[in-house]
Every structure is written in C-alpha cells, then in structure tokens.
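The other protein chains are all here in position, but one chain of the complex has been omitted.
The block that comes next holds subunit A.
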Amino acid sequence: MRRAGSVGESGAIREERTAAVAADTADTANTAQEKWGAIMRTDVLHAVRLARLDLTLVFRNTTVLFTVLLLPLLMAWLFTQVQGGAEISGVPSTLYVLTGVPGLMLGFAVFTNLVNTFTARREELVLKRLRGGQPSSVAVLGGSALGALALFLGQVALLVIWINRSDGVLPANVPLLVLAAVLGVVLFGLFAAAFSGITPNAELAQVTVLPVILLMMVGAPVAFSVDMLPGPLGTVATLLPVTPVVTIMRTAFLGQDHFSGSGEALGMAGQWVAALPSLGILLAWIAVAALLARWLFRWEPRHG
C-alpha cells in the first residue's frame, strides 16, 4: 500500500490526461511536464535499483573485486615507489602521484568493469531481458554507470584518507573534485558502452580494453606533468580523454594550478576558471564517446 491511491505512473498520467481532455481546459504544457516528471522519476528509481544490484554483484565476485578495487590501489602504491624525484611541479612526488591515481581508477573501476559488465550481460541476454522488462534503455545503462560512479567515489574517498594520513592534506575544492569524477565516469561509461560493442565475448574483454588501459597508464599525467613531455607528445597527452579528469582532480585536491604545470596556489574561483579549458576538452570527448556508443553499442548478440 506504499503507493496507495496512485494507479501507477502511466495510469495516473492517463487519469490526469482524460480529466484534462474532458474539461477541455487542458493545461497541456503542465500535463506534459508531469508526464516527463513521472518518467524521469521512474528512470531514476530504476537506475538506483540497478546500481545497487551492480554493487551487490561486484562484491560477490572475488575476481572482479580484485581487478576493480584492489588493482588500482596496488598500482598507486607501485607508482609512488617507482617515482624517484623529490618534487613534481612543486609538489612532493608521492602526493603528486597519489592525486593523479583517480586517472588509473577510472580505467579499472569504471572502464574495464563496465566493458566486462556490458559484454557479459549482452551475451547472456541479460540486457535484452532488462530492456524487455520494466526499465528503459536509459535506466539500464544509467544504472550501471551509477554503480561504477559509486565504486569510483568510494575509491577516491579511500584515497583521500590515504593522502590525509601520509601527507596531512585534505581536498581543497570538493565540488570541483566531484564534478570531475562524475564527468569522468560519464565519459568512460560511454567509452565502455562503445568498446563492449566491438568485444565479441566477456573473455575477450580483457584484450579489447588493454590498449585503452595502457594508454591511460602511460599517457595520463599520473606520475609526471604534461609539460614535462617534449612538444607534440605533450600536446597529445593534453588531449587524451583521461588527462583533463586527472588535472582537474589534482587541482581541486591541492588548490593549485596543475593545468599548466606551474603548481601555483589558486583561490576557489581561480580553480574553477583555470579548469574551464579542461572541462571543455572533457565535454568534447563526452560528445565523441556518446556518438561512438550510439554507433557501436549492441543490446543483443549478433544474429547467427
């Protein structure tokens, strides 16, 4: 009786609509708004439910748990050990590397995880069944992205604790940090949808994600600043999709300008302004990734 009185989303809308038609004074704009409101509400509820499902399943699968959660933290530790120099862009090297680690986490917790999920569920007809059931396509994909966002933010929170323990630093600009995290998950969620489309089965997912993961490990400014790279390489690194996420998050974390590599201290407003070009690159990549996903993503295995 939780929803007593409501005939249900569509029933309620129809009731509403019939009444409006009968009265012939239909405030159609208002009704349409309510309709979209109800649809969005359903989509959000579905997405949250599916995100919770995804998290449950991640925690039930030891292999996934290891690759998704432990591996990036292990690599973060490794990166801090390998990094010999005392300072990068005026920041202690350990702190510099750790503030760049979200770039790696994005590759594992979000990208690899979602390529695996989408491919396996497509081949096992789970995607088809979900889409044939109550949730809309948006809710199905959004739910998985939301689950990945929760994992990613959880890891970033762990990282914040780690950094606070080792260097006594707390994030300077949490809203900017979270915005970069959300956009990063959107971007790599869309990339994952696109890559799942060219991955024939779940076993091969490890192979298809490899080039992207390698590029992210080598090209993302985790253990170096982009301007340390010579000419064209630096430009390429700047334009990589993962780079703006890393630089924005590092800037938001340390309250310093890490877009140019100068490392000078910035105020709140200064951080937002300095982040604008990177946000622009990020949004452009999101548009590209959305087109790729639209083109390549498949709900069902190929016929025959």
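Here is the rule we go by: a contact is a pair of C-beta atoms (placed from the backbone, for glycine too) under 8 Å apart; a residue touches a chain by one contact, two chains touch by 3 or more; residues count from 1.
Operating definition for what follows: contacts and distances are computed from a predicted model.
Considering only "TldD/PmbA family protein", "Glutamate synthase domain-containing protein 1", "ABC-2 type transport system ATP-binding protein" or "Transcription initiation protein", the record for the omitted chain gives "ABC-2 type transport system ATP-binding protein", by its UniProt protein name. Across A:Thr42, A:Thr67 or A:Ser262, the single residue that touches the chain missing here is A:Thr42. Among A:Thr67, A:Ser136, A:Thr208 or A:Ser262, the one in contact with the hidden chain is A:Ser136. Checked against the hidden chain, the listed residues A:Leu57, A:Leu170 or A:Leu214 yield one contact partner: A:Leu57. Contact residues of subunit A toward the unshown chain are 2-3, 6-12, 14-15, 17-18, 20-21, 38-39, 42, 45-46, 49, 53, 57, 60-61, 124-126, 128-136, 299-300, 303-304.
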